[in-house]
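A protein chain is absent from this complex, but the other protein chains hold their places.
Chains here go by letter, A, B and C, matching the order in which they are written, and residues are numbered from 1 within each.
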Amino acid sequence: MKYSKFETELQVRPDDIDMNQHVHNSRYFDYVLAARYEQMEHNYRFPMQQFLSLGFGWVITKALVNYKRPLGLGDHFIVKTGITDLAAKGCTVGFEITNKKTGKLCCDGEFEYTMVNVNTGRSEIIPDWIIEHYTI
Amino acid sequence: MKYSKFETELQVRPDDIDMNQHVHNSRYFDYVLAARYEQMEHNYRFPMQQFLSLGFGWVITKALVNYKRPLGLGDHFIVKTGITDLAAKGCTVGFEITNKKTGKLCCDGEFEYTMVNVNTGRSEIIPDWIIEHYTI
Amino acid sequence: MKYSKFETELQVRPDDIDMNQHVHNSRYFDYVLAARYEQMEHNYRFPMQQFLSLGFGWVITKALVNYKRPLGLGDHFIVKTGITDLAAKGCTVGFEITNKKTGKLCCDGEFEYTMVNVNTGRSEIIPDWIIEHYTI
Partner (left out) sequence: MKYSKFETELQVRPDDIDMNQHVHNSRYFDYVLAARYEQMEHNYRFPMQQFLSLGFGWVITKALVNYKRPLGLGDHFIVKTGITDLAAKGCTVGFEITNKKTGKLCCDGEFEYTMVNVNTGRSEIIPDWIIEHYTI
């Protein structure tokens, strides 16, 4: 396996709970995003702010979530993410969210991203030095 | 084609916009959800509240979104949804979100649902009379 | 009365409902914000985008909401807002949110704003031509 996986622990906020008394479906997206930002900073040592300040950005092109078991009020959970594919112009990030208490899988899935030059808004070939940052 | 498609017009709210100056990725989920509730009431004539009060619920099992072009502040958009598959215990709902002004596709995808008995929390065979409600 | 009041009709989205089966408390903020943007465009004829592009912004300094009756799933409601005070460097906007069906008050309150120069981030004396835009 070429790319590492990293884990971030987070907790459900009361405003994440919807009328069904579970975490609202779209919030799992936000959990993966939060974990990914945290891992860019602490694991890849390449914070998103730095990435943006260099004129690059990631634009999401596809999101897939398979829901298994919902999270509830106050639950602590682990978001494990890792690059599963890194191509010329983009990458795929896989994820698994696990309930910390039960150890059971809540959902998994993947997000596809294209790298863009934030000045032109167009996709670009990912420079080698960026690929190196992610190839750990 | 066995199942109809319906359209709902909505507008981006300022709180939907994220740091990238576009609608936050996870909010497209919420737009489809909002359109679906509206269509259950006005097109299927079977509001979600009625569905729930009869002891049934829909649990999402899979969400897939293909992002094409982002929506921005104040944009009006059309959410077209329709059942693409209705099986013994669940259904698949396809959707397309289109920018009203440009007529261009913003994103499409599908959601898979399993029907549950809200008292037991378990999946159940969808009764014929419910299938009839959706077979229009 | 020196300043007009304007009304915007909106509808509760399913993702606005929280675990208490009502609109989540903080979402009323977002409803007022949405109404205010709409009214800047259609009533003041001075869209926020134009305001920002001229180098000005409004920074909120105080928010007060008095909650009377909650809104629920699918409710349509009216957001009435109006400037109640316009001073050298800021303004106060009062609001009332009313349930369209019952005509009853859901909440009221006020937001205080300071005008800032978006380039310096500092507050500035509001130019006369901006005051004129709002004095209708």
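Here is the rule we use: contacts are C-beta pairs under 8 Å (C-beta built on N, C-alpha and C of every residue); 3 or more make two chains touch, one makes a residue touch a chain.
Treat the numbers as computed from the prediction; the structure is a model and nothing was measured.
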Interface with the undisplayed chain - residues on chain A: 13-15, 29-30, 33-34, 37, 41, 47-49, 73-74
Interface residues of chain B (partner: the chain not displayed): 14-15, 17-19, 21, 24, 26, 73
Residue ranges of chain C at the interface with the undisplayed chain: 20, 25-27, 29-30, 33, 57, 59-67
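Keep this in mind: only the chains that are shown with their structure count from here on.
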Chain separated most widely from chain A, comparing mean CA positions: C
Per-chain CA centroid nearest to the all-protein CA mean: B
Chain centre separation in whole Å, for chain C relative to chain B (CA means): 29
Between chain B and chain A, distance of the C-alpha-averaged centres to the nearest whole Å: 24
Separation of mean Cα positions, chain C and chain A [Å, integer]: 34
Sequence positions of chain B contacting 2 or more other chains: 30, 33
